[in-house]
Each structure stands twice: as structure tokens, then as C-alpha cells.
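Just one protein chain is left out here, and the rest sit where they should.
Chain nomenclature is as follows: A, B, C, D and E, assigned in order of appearance, with residue numbering initiated at 1 for each chain independently.
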Amino acid sequence: MSRTYNHFNVTSPEPYVAHVEINRPERLNAFYQEYLLTSPPPSKYAQVFNTLSHSPDVRSIVLSGAGPSFTVGLDIQKTNLAFPGSDGARKAWEIKRGVAEFQECISASEKCEKPVICVLHGFSFGLAIDIACTTDVRISSADTRFSVKEVDVGLAADIGTLSRLPKIVGSLSWVKDVALSARIFSAEEALRVGFVSAVESDKDAAVKRALEMASLIAGKSPVAVQSTKAIVNWSVDRTVADGLAYTQAWNAAALQTGDVGEAVGAMLGKRKARFEKL
Amino acid sequence: MSRTYNHFNVTSPEPYVAHVEINRPERLNAFYQEYLLTSPPPSKYAQVFNTLSHSPDVRSIVLSGAGPSFTVGLDIQKTNLAFPGSDGARKAWEIKRGVAEFQECISASEKCEKPVICVLHGFSFGLAIDIACTTDVRISSADTRFSVKEVDVGLAADIGTLSRLPKIVGSLSWVKDVALSARIFSAEEALRVGFVSAVESDKDAAVKRALEMASLIAGKSPVAVQSTKAIVNWSVDRTVADGLAYTQAWNAAALQTGDVGEAVGAMLGKRKARFEKL
Amino acid sequence: MSRTYNHFNVTSPEPYVAHVEINRPERLNAFYQEYLLTSPPPSKYAQVFNTLSHSPDVRSIVLSGAGPSFTVGLDIQKTNLAFPGSDGARKAWEIKRGVAEFQECISASEKCEKPVICVLHGFSFGLAIDIACTTDVRISSADTRFSVKEVDVGLAADIGTLSRLPKIVGSLSWVKDVALSARIFSAEEALRVGFVSAVESDKDAAVKRALEMASLIAGKSPVAVQSTKAIVNWSVDRTVADGLAYTQAWNAAALQTGDVGEAVGAMLGKRKARFEKL
Amino acid sequence: MSRTYNHFNVTSPEPYVAHVEINRPERLNAFYQEYLLTSPPPSKYAQVFNTLSHSPDVRSIVLSGAGPSFTVGLDIQKTNLAFPGSDGARKAWEIKRGVAEFQECISASEKCEKPVICVLHGFSFGLAIDIACTTDVRISSADTRFSVKEVDVGLAADIGTLSRLPKIVGSLSWVKDVALSARIFSAEEALRVGFVSAVESDKDAAVKRALEMASLIAGKSPVAVQSTKAIVNWSVDRTVADGLAYTQAWNAAALQTGDVGEAVGAMLGKRKARFEKL
Amino acid sequence: MSRTYNHFNVTSPEPYVAHVEINRPERLNAFYQEYLLTSPPPSKYAQVFNTLSHSPDVRSIVLSGAGPSFTVGLDIQKTNLAFPGSDGARKAWEIKRGVAEFQECISASEKCEKPVICVLHGFSFGLAIDIACTTDVRISSADTRFSVKEVDVGLAADIGTLSRLPKIVGSLSWVKDVALSARIFSAEEALRVGFVSAVESDKDAAVKRALEMASLIAGKSPVAVQSTKAIVNWSVDRTVADGLAYTQAWNAAALQTGDVGEAVGAMLGKRKARFEKL
Partner (left out) sequence: MSRTYNHFNVTSPEPYVAHVEINRPERLNAFYQEYLLTSPPPSKYAQVFNTLSHSPDVRSIVLSGAGPSFTVGLDIQKTNLAFPGSDGARKAWEIKRGVAEFQECISASEKCEKPVICVLHGFSFGLAIDIACTTDVRISSADTRFSVKEVDVGLAADIGTLSRLPKIVGSLSWVKDVALSARIFSAEEALRVGFVSAVESDKDAAVKRALEMASLIAGKSPVAVQSTKAIVNWSVDRTVADGLAYTQAWNAAALQTGDVGEAVGAMLGKRKARFEKL
């Protein structure tokens, strides 16, 4: 299961657990266009998550950065923001295609069938927030310096932060505060507003906690775990009535699993449950 | 107004206040299928709330469990999870009907016109969370042990927790953390993320607080109170524009109430307002 | 840019920053119908924000109340709640028109293209919450006494609180608690649930902080700032997919700004960026 | 399967086909409140369709009226339109509950899992249109006189016509024409705008055609037929993307049917397929 | 009620019926910016419909063009399509404001509480379709030449045709055919796809028929008529469930009208009903 990509380390530290590291520590894991996107799609980032999504040997994923920082975001010096086109409409077309491709790339961790636990640490600027918003559980190191940085370079954050953040945390006042000011906020603040659900003393402790959670989840029924991710993601965006209806359709198949018997049997027999691959 | 049901105690401890207790304390209020569902619908649980919903003598409702625990959830040993059907599609049909019926049963406390204040205490596992999510205000005892338990028995929680919880609390990271791990969380944590809005030292104190709140609400205009519940529930699931439009239509009738005059008169006259039955 | 309206003071304490004060301190800034609405629309409140919305000299706005209190809400004694009409349907028509007009008036601060930072202080009852919910960032003085007051006068809050509050804070239990009970809550509680994102010791400190934030924002690219407000407001109400699609369309034009070059240039050159008017 | 209800005849003229007749021909099948609603719900109309929905012996349903007319609608002389209540808001509450109950009653033919083919004939006024809109396929006799009649008695049609008709036919101009004018329209016009999909010379021919269609459908895989109804009904109201996603979840179970093999086998073997009950 | 506007004739040819004529026949009723928009809003077009919307003396409206043609659309020579702005983003801002203002102007006939019957005749190009789409019933003269003209001048029709047309007619293939080709289509074709619901031999006959329909509608209960328009317009855009829920809230007030008694009484007494003003 352990494969080496150009820009991402993927290892399997525990059974059924994958650990993805953004791997450009010499530049604080700054992304640049070629780093994310290849021609044709899917991008390298998407390739990693698409592969893990369908791998029967993976049941949960931890995402962190190599070195002290998660990522400082887009490497502005290597990013081309001059779009070709003979008029404003044609330039717009190029931009729209580029933004769409970029959004789709990052969405791979959201569409990934398996839960992704994101460990934020060190500098976590710009794209770091976009990426973290696509994951399922966010854990932070105490030293993390967060920033929705885009407004400082003349941009509205367009890879997903502005669309996802309001649904992820519990204060729209805070969302606009940090998105409009680009001010740095701390792990403690991130915990208070619900952006992360746990803070550990340093990066190592945060990664350790994430791996423990990933391992705990990997020991459970993959049918139950992946159904839970799918139904929550569906429901966030829809009415309660539509959430319930989709759940009916989904569970009509999912409840036909041997995992329920195995889980109950293991519980009663006080043994560890073993679930078929999925 | 005080009636005895097989499985639920319904009393009226204060004028216009109903108190519903889940009443199977010898099994920690574990539900089983017959307990919730009768043939034909509505189920017993739904019967209680449907009746209270239309009773002019009830203006607010407190829901708690008899004995130390709210409920440990579904009594797995009395629950039949083997669905009939000659193939996967036919089994799925039975499951879908069963899940739909079960969801509709629990939704009775959400559709109930009167506000429901849920007191969570002791073990509050699985179905406890599904039920609590359908109520309006959640208060906890300090000793409550909460768990979105379903994933531990090979299931995605399908009676409503996964559809409602993301809209009720302020951290999607936390929602997925507890739904994917099934870990026990405390009253303090429930308060921090906004799942409950108050914690009291023990069950008695929590029930007392709930009854006081219920009594306070029961003293107000039932038109105003029930309109408030209706409009908030509508708005949670829709755009602000659709929330405002529905409010216009709703209040076009609701403002034609004598309660406004009575409320203002009582305020100016420093007397207790008395509102017509609704 | 500084103009005097009958009921609102509008000043420009910093470059590109407007400060709007509700100006009826002798009555704790209580609103009455003529105060909000003129015939024909737009109302005075809307006039202020519509003008600031399109003014190229304004990039951010602070809203507070003259005197110790933000506003005690509607001046119930000057408000006519007797609607004409020969039958219930005709009365309803008048009410619906009135509520719609009132909602639209208050929405002007939401539709305003520039970010609005609301400073809540002293009594902040009823309409104070409706108004605050339409703004972008909410800051409170430590002494603020908040109340969703409407239920106490026999009304469901219909100018927007019930439609917007559930999307703004992180606890639906708390929303219903305060909306059903009309109880007074403190700045500390408002911060805990995310209704405000900062609390300062007193009104002066809160206004100072708001002006500093407004000034910080006014120094950034107005294209980036106003795009951020627009995209967040769109996304709150829609699916993530629709948020991302709208962002693509929006940024296709917005990224064609010279502000990116100016912002990056200033950052590298360690100078203050200067952006063209918008 | 053939049961006699007070107000509806239910027969089984063909294997797996049910025929429901509205049975008050002496009054042109006019409905009155007790006729539709019983206390408590479900109403008699709903009882019929709820029962057929779950009966494994029924795979398709024809609905028509006893005697020459489908129905002239609500029997205005037997319908109480005076609602109790001490003020406009309280009256409104009673009305809202009544309208909701009435809507839910009629929706039983829409929620019914099996396809319902509605034969319209003779007078088809008011409630006739509401009911027809909840069914799946509409066939008309050449002599049918249709009218969205409600506006003529001072009402906006509130049992469903106004919500469903715009999604059922292909001309919103026509929908408003007939709903605002209450004018009588013919079978030919109904066919032209797509309200019905076939017209036969008289009632008998129309019923015959409906029964033939019902019989044809009843000979097909009930899994495929009922899935088709469910997915179309879901999709009408939602985005294409949500339609596709729901289809994925639904068919994940439905494709696990032996009916595919049986259908293909029968086709290749040129024999009649036989499907398990559902 | 009869007032003269600069650019629109408004007369009252029948009791409770208003007739609005676009009045620039010497230029085939071509619109230009100043003709539609004034500073500040509302525009002249909106002023007319806003006034009629609230006038108790108007119950239905006919809209047509003075002279042989409805309108050839925007007067391209008098329309400024050069938008100011120092970069693409700033130009975009001006465009967006302009398009929004223009859309809002035209929407006045949609928001108008009273039904609007649009008579299309002669040249009906570009803006003619945008406007017609905002009205309730469309009637055509046999000689009308229709065209969704915008694509021929390098524009996607942005004042509403592309958003409304797909919901108004019964063939999306046809919508795209005419919107992509800008080809001229006839009254007969418009009738076949449901864009108009009636065709008369010439303009005079079409206006006559529209006035007859308007007169018929004006003789009915204004509560019923205006409720019908409101509920249909709401329902077109929403799920059936949301349509039904809104209808409940709306009719809770609307059914409290004396018009039902008057309508039924008149029907039984075979006399003309007389309804109170609304």
C-alpha cells in the first residue's frame, strides 16, 4: 500500500491506516500549480486520494505536512496569475476553467470514501484552510498559526474555504472576521469556534492522536464508517427531510451487511471484531 | 391531561406543562421495536407527541427518562435485524420501509407544535441522540455519558442523528469525530460544542431547570411561542430569503391575535398576562 | 462623505471607513415605524446603507448606537399593530405587505456590498438582534444585555432573527432557548455560542476595536474584501457545490484585477498597498 | 385483495392490478369532509392507498369514479368553512391543521409505492384536479369537463393543484390561465398541454386503456417499476445532480435483484417472465 | 386610477382592470436605459407595476405595446455597453450592478400582486421575451415574430429569459434551440411549446381577448385570485412539499375571508358576487 509520489509521502503506519504527508518541507510545503495539477487531470493531490478512496486496504487516512508546517499555501512566486485571452470575457474563461480544476483537485479528499483526519501544525495559511475544510476531522498542534490569507493578496479565497467554512464552524461572525481581515488565529481560537475538535501540545502529539483515532476507526465496520461519512456529507447541504430520505435509500443496502452480526457477536463475546474488506 | 401509556409516563406538573418520561427504567429505558412501533402507525412514541401537539391544555413539554438514564438506545437483543426477502432488492424494500417508519415515529417530537425540552442524563446512547436531536432545547445532567453508538454495531445512525446533528451544533469536525469513533463524550463537551445549552449538577436539578423553563414558556402567548418554533424549524433548512417569505405568510395570520394586546397590557399594567387557549 | 440624516449619524472617522450611529439616544434608540419606513421605500435605514454600498469612498462600515444602548428595539407605543381590513384575509394582506417592507428595510445592511461591523452595547433588545443578524461581524461591549424580546409581546420575531440566527451561531438548542424564553443573555454567553466574535470591556473599547478592524479591512483590496462578503453570504444558504460554482463565475471577473499585482508588489516591497477605488 | 370500504370500491380485475373507484355516484362523487377524513388519521382515502401500497398482491392501480363523473369536487354544502377560534391567529391555527391534514390525505396516492393511473371522465372539478395531480399517469375520456374550480368559491386551491400542476404540464401560461379563470377546459386541451397523456372516446374506453396499461406494468419486474416511480418523483423536485446521487444509492440495492436475470432469461427464451412478490 | 407616465400609457378600460401600454411606437417601442431606469430606483417600468400592485382599484392587468409591435427590445444605439473601471474586476462591478438593477426593474411585473396578461404582437424581440416571461398569462397575435435575440449581439440574455423560459414552456430542446440560434419563431410555434396559451388573428383580437380574460378575473374574489398567483409563483421554484407547506401558512389567513360566503351565496342566488376591495 505504501507508494511514493513525487510530492506526497504515503505510508501505512497501522493496519488499514494510511498517512499522507505533503512533502515539500524545504519550502514550508508551499504548493505550486504543477505540484497540484498535471495535464490531464486528475492532479497529483487528487490521484493520492482517489487511489486511497478505492483501496480495500485503507479504512482511514491521516493528512499532515512534512516538517514543521502543514503548508504556507500557494507559492505565489511560482503561480501564474496572468491569464491569456484577447478580451475580458476570454480571460474570464481561462480563469473559470482554472478555478474549477483547482477546486475539483482539492475536493478529492472530501469525495474520498474513507474518513480523513487532518493534522494542522506550524504555518497553516491560505490553501491550508481550503484543504482542511475538505477533510472530516481537524486536529491541531498548539503552535499552529492559521490564516485565511487570500484577501491579503487581492483575492477572495476561491478553492473552497468561503463555501465550506460557514458550514463547519459555529460562528458566522468569526468566519467573516478571519476571512475579511486575514489575521492570524491560534489553535485555541480554532478550538473555541469548532474549526478543530482537538488541540495537542505539539505536532508529534497531534499526529499521534490522529493516528490513534484513525486506528480506532479502522477497527470498526468499514460499511458503518464509510456510510456515516457519506450520509453526514450529504445531510450538511440539504434539508433534514432530504437527509432522512437519502439515509433510507442508503441503508436499505448497507444494513444487508454481515458486519452487524460480527460487531454484535464480538461485543457479546468480548473479542475483537474482524470485518471483511470493502 | 395526565394519561398513562404503556411505555411512557405523561404527567402535568405545572399548568400547561406536560412531562413525558420514557418508562422502562429496569432496562435503562432501552427501546425495542414493539415499544416504539405498533401496527398500524402511529407508534406509541408518536401517539404521545401527536396528542400533546394538539392538546389546548399543553403549551410546553419536558422529556426525560425514568430512573438514572435517559436511554441506552435500542435493545439490540430484542431487535430483529434479519429482513425477509428473496433477493437483495426485496430485502432492501423491507429495510427501507422499516427505517422510514422508524424515522417518522421519532420525528413526532420535532413536528409537535409545542416546544420540547429534552433532559439528558445517565447513559444517553444511540437512539438517545436521535431523539434529542428532534427536540428544541437540550439540557444535560453533569454525569451524562453520551455516545453516537451506532457505528459500533456496524450501522450508520439512520434514525436522524446524522441528518440533524450537523445543523444543531457548531463544529462539523466534532460531529464526525463522535459519529465515526462512537466514543463517549461528557456533558461539558456537549455544552462546549452547543449540543446542549445548559448543564446542571445532577438529573434532579436538570429536570427542575427544564420544568422551570417549560413553565416560563407556558406563561407566554402560545401563538408567539408556537410560531417561533415553527419558523425556526422551517428556516434552519432553507435560505434566508425563503425563511423571510414564509415568516411573512405565517405572521400575516399570527399577528391577528389578541395576545399582543394582552401581553402589552399586562406589561404596562404590571400584571400576569392570561392568554386564550390554542 | 459625511452626511446627516434625520435619524442616523454617518461619519467617516478613518479613510474609507464609515461609522453609522442609530441616533435617538433619548429613547434608547427605540425605532418607530416612521423612523424606519418612509413612503415610498426605501426607508431611511435602507437609504443609509444603499448609499454607502455604492460609495467609492467607503470600504468598511461600523454600526453602533448613540448613547449607552444599541437599541431597545421597536417603540411599542408608537407602533401601530391594528391593521385595517374588512376580514381576516384583508387584514392579513396589510400585515404581509408591512412585514415584507420592514424585512426589506433591515436587509439593506446585509445587501450592502461593504462589510458591516456591528457594535452591540447596553440594551440590545428585539430589533437589535434582527439588525445585528444582517451584519457581517458582531462585537460586543461587556455590559450588553441581549434579548430576543418579541415573544414577550405576543409576536414571533419576524424581521429576520428567526431566519438568520440559526445560521449564525453554533447551537440550535441555544437559539430556541433564547427565542422561546426571551430571557436576557450576556456578552459572555453571546461570545460562547458565537453570536459575537469579540467582547471588549465597555462601549468605547468595543467601538475602538470595531474601527480598528474596519480600518484594517479598508486598507486591503476592495475587490478581494467585497468578493469575500458576497461569496460567503451566497454560500451560507446553498450547497457546497453551488458555492463553488458561484465562486468560479464570480472570480472569473474578480481575478482580473490589478489589486493582486499591487498587493504582491507591496508585500515584496514592504510598502503599503494602494488600491484603485471601487 | 378485494375489499369494500365505505366510500371506495376496490377490486382486482386483473392479476396484480387494483381498481379503485370513488363511490358516491348519486352525488357525482362529491367529497365531504367526513368522507375524506376520519378521526384520527389516516383518512379513508389514505387508508385505501396505504393498504395497496404495501400489498404484495398489487403492482399497479387504476383510479376512476363510479358513474359518469370522476368527481365534482368538494361538496360545498356539507363542508364546514367556519373555523373556531377567539381571534384571527387561533382561527388560522385550526385552518392550518385542517389544510395540512387534507393535503396529507390526498398525498397518499402520490406516496403509494405502486404506479397509479388516473382515469378522468365527466365532471372533473376542483378536488378532481388535486387528486389527479398526485397520480402517475392521467388518461381522459373525450367528454371530460375539467376545471380548477376553487377560485370561483373564493379560494386558492390549497390541496395541491397549485403546487403540483406547474411541474406536471408544459405551459405555465396555461396553468395560470385555468387556475385564475376557473374556466372549463376539454380533454383535447388537457392532452395538448400534457396534463393527460392519452384521450379515449368515452369513459369505458378510457378505463379499458388504463387497465391494459396497468396490466402491462403489472407484468414487469415490480422492483424496476416501483424504483422508477420513486426515482422520478424524487428527481422532479431536485437538481439533476441530486437526482443522480439518489439513484446511485437507490439502485445499489435495487440492482441486487433476481429480476434482471429473470427478465433477460425470459426475453432470450421468449417466455413470459415471472417475478417474485415485493 | 388612470395616470400618464412618460413612457407608459396606463388606462382602465373596465372596472378593476388596468391596461398598460409600452408607449414609444415611433421606435417600435424600443427601450433605452433612461427609459427603463431612473436614478435612483425604482425605474419607470417598476413604478407602474409597483403602483398597480398596491392599488385597491386594480384586480388584473393587461400589458401590450402601442402601435403594431410589442417591442423590438433594447435600443442598441442608445445603450451604453462601455463600462467604466480601471481593471477587469472594477468593470465587472459596474456591469453586475447594472444587470442587477435591470433584472430587478423587469421583475416588477412578476412581483406585482395582481395577475398580468401579456399580449405579444408584431416584433417581439429580446427584451420582449424577458418581459413576457415575468407575466402570468401570455396571449399572442397571429402575426407575432418572436426572437430571443441577444446571442446575435454577442450577449447571453441576462435580464431573465434564460432563467425563466425553461420553467415556462414544455421543451428544453426548444428553449435551447431558440436561445442559441436567435431564430425568429411564430405564434403557432409559441403556442405549440406552451410559451403562449392562446393565439388570436391580429393584435386587436388578442388585446380584446386579454381584456375579456382580465375582466373575468377582476370579477372574482381578489383574495382568491391574488393568492393563486402568489402560491403558483412560489411553487414553481420549490419542492412539492415546500409548496404545500407555504400554502398552509398562506391560506390560514386567506381562508378567513368573507369572499367565500359571498361567492357561494352569489352562486346559489344566481347573482353577481361583489367583493370588498383588497
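As a working rule, a contact is a pair of C-beta atoms (placed from the backbone, for glycine too) under 8 Å apart; a residue touches a chain by one contact, two chains touch by 3 or more.
Predicted model only: the values in this text are computed from it and were never measured.
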| item | value |
| --- | --- |
| Left-out chain, listing which of the shown chains it touches | A, B, C, D, E |
| Residues of chain A (touch criterion as defined above) contacting the omitted chain | 40, 50, 54, 86-93, 96-97, 223, 226, 253-259, 276, 278 |
| Residues of chain C in contact with the chain not shown | 234, 238, 242, 245-246, 249-250, 252-253, 256 |
| Residue ranges of chain B at the interface with the undisplayed chain | 88, 91-92, 241 |
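Assume only the chains that are shown with their structure count from here on.
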| item | value |
| --- | --- |
| Selected interface, B-C versus C-D, where C-beta contact pairs are more numerous | B-C |
| Length of the line joining the C-alpha centres of chain A and chain B, rounded to whole Å | 33 |
| Shared interface positions of chain E, touching two or more other chains | 88, 91-92, 223, 241, 249-250, 252-257, 259 |
